[in-house]
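Below you'll find the structure, written out as structure tokens, and then a few comments.
This part shows chain A:
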Amino acid sequence: MIIDAISLLMLGAGGFFVFMGGVGALRLPDLYTRMHAASLTDSLGTILTLGGIMLQSGWSLATVKLATILFFLLMTAPTSAYALANAALMSQGDDAPPAPEG
Partner candidate 1 sequence: MEVLGHYNYWVFAFLLTIGLYAVIAKPNLVKKLLGLSIFQAAVFLLYISMAKVEGGTAPIIQGGAGEQVYSNPLPHVLILTAIVVGISTVALGLAIVVRIREEYGTIEEDEIQAQDRDR
Partner candidate 2 sequence: MYYAAAAAIIVTMALALIRALLGPTVYDRVLAVNMFTTKTVLLVSLIAFLSGRPDFLDLALAYALINFVGVLAVLEFVQKKRRPRRLP
């Protein structure tokens, strides 16, 4: 019962953070701030959402798989954020914002 309540709460909060990340990525002014919004909320939203499902499914193979997915996502998402920021920086000078494509 309590576990149900916690997991529902986590799912709700996860959905909220995911949505806020989307809003941030859409409305913030330049690439690096958008990246900031997207990657931070991605981590928290992922943890909360997958955690909520994990609590619901109890001790089973599904939980193990979900934990694995969560682990890999937490490894790869910052890595791709790093690679993206590097690529954006490298394509321009050191502090100039990336120019529009042409």
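How were these picked? Simply put, all candidates are chains of the complex that A comes from, given by their letters.
To be clear about the criterion, contacts are C-beta pairs under 8 Å (C-beta built on N, C-alpha and C of every residue); 3 or more make two chains touch, one makes a residue touch a chain; residues count from 1.
Everything quoted here is computed from the prediction, not taken from an experiment.
One chain among 1 or 2 touches chain A in this complex, and its number is 2. Residues of chain A that touch candidate 2 in their complex: 8, 11-12, 14-16, 18-19, 21-23, 25-26, 31, 34-35, 38, 42, 45-46, 49-50, 52-53, 56-57, 60-62, 65-66, 68-69, 72-73, 76-77, 79-81, 83-84, 86-88, 90-91, 98-101.
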